[in-house]
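A single protein chain has been removed from this complex, and every other one stays in its place.
Then we have chain A:
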Amino acid sequence: MTISLRDSRVLIVDDNEFNRKSLAIVIRRAGIQNIEFAVDGVDGLEKVERFRPDLVLLDVDMPNMDGLEMCRQLRRNATHAELPILFQTALDGDDEQVRCFEAGGSDFISKPIKPGECAARVRHQLERRKLFKDLAEFRGRVEKELKHAQAMQLSLLPEKRRLVEVGDRYGLRIDSHFETSSELGGDLWNVFEIDERHIGFLMADFAGHGITAAINTFRLHTLIDRFAVAWLNPAQWLSNLNNALKDVLTTGQFATAIYAVLDTGTNALTYASAGAPNPVLGTEGDLGLIDSAGLLLGVSRKARYTNRTVALPPGGFLFLYSDALIESRTADGRCIGSDRILEIVQSALDQRPDAPLAHLLDDFFANVDRPLRDDLTAVWIARR
């Protein structure tokens, strides 16, 4: 790969004017136009700050401050830690070459200067620096964009303040946790205030994680309001979502989802599920998993979903979670699995009845390495 060095800046530090001029001729021939000179280490340090070179060609023996000291001082400054510094040393000066590297030199060119070698080494260092800078810039840009996208994704979720308001209105306490395995994730959840008696809950988890899955959560988000008429009929609502997603998702992309509507008047919880992990239902000291089998969303237009109804009276709770909770492996290679989910929910209720979700997650994170390998969403809806 040939990289243009036309914009590269080189500082030549040498107390001998003849050396400065001949070095300049050599590197100008290598295609470098921006060249500045300094006559000793003190002058050199000042020129580095003013001229901001991409590379320094440095003589060792100079009055006032020698090249080794100048190099050491540059390396102590974080700004110049990566600046390529090429020493000019005598070809047979093995000790001197070692001292140059110890002072922080990147490489050296041997004296007397051989034009071909000098140009090649300068070019090599400048190309490396340019690639490094390009990569750092790219990384910086992507990080910034991901941060913006992350904020956008979080805005799809209900704010804590809103959960408190909704909780007060429907006599609920809603606790939640949302954590992506990388900057962006494929989970989405929300609450819907349907009317003064009915409140709906949606949790969806797109296959995979990262940017592709996150884009799908935005797709889903735009579809949610479109089917508002079916809000009281979960199976119908999931069918509508399924058909819309089937149109846009490629094979292998899909979501698991559960949508549940609580009737606070009759205590009936009606839900439909597309393969979401079995939710935990707790009522009057009874704890159990509820059936949530159903074809994944976005796989087939033939998918049919069924409404199931269970009782969720005051004092009871519903716990929804994404598969990361039961599939993340702990240090010993085990995972919670659907066998033990009831066990950890019961333990959380026993230990901290006032904040079981917080306790459950503390226990979980004590045994699992972060970042998680998959996105985690957990929502605990308790009726007061």
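The working rule: a contact is a pair of C-beta atoms (placed from the backbone, for glycine too) under 8 Å apart; a residue touches a chain by one contact, two chains touch by 3 or more; residues count from 1.
The rule is simple: contacts and distances are computed from a predicted model.
Engineer: Pick, from "CcmD family protein", "Spermidine/putrescine transport system ATP-binding protein", "3-isopropylmalate dehydratase" or "Anti-sigma factor antagonist", the protein name that UniProt gives for the chain of this complex that is not shown.
Structural biologist: "Anti-sigma factor antagonist"
Engineer: Taking the entire complex into account, which one of A:N233, A:N278 or A:T377 touches the absent chain?
Structural biologist: Counting the whole complex, the residue in contact with the absent chain is A:N278.
Engineer: So one chain is hidden, and I want to know which residue out of A:F254, A:Y271 or A:F319 touches that hidden chain in the complete assembly.
Structural biologist: In the full complex, the listed residue that touches the missing chain is A:F254.
Engineer: Hey, which of A:V56, A:A272 or A:V299 is the one touching the hidden chain?
Structural biologist: A:V299
Engineer: Could I get the residues of chain A that touch the absent chain, sorted low to high?
Structural biologist: 205, 207-209, 251-254, 256, 275, 277-278, 292-296, 299-300, 302-303, 323, 327, 337-338, 373-374
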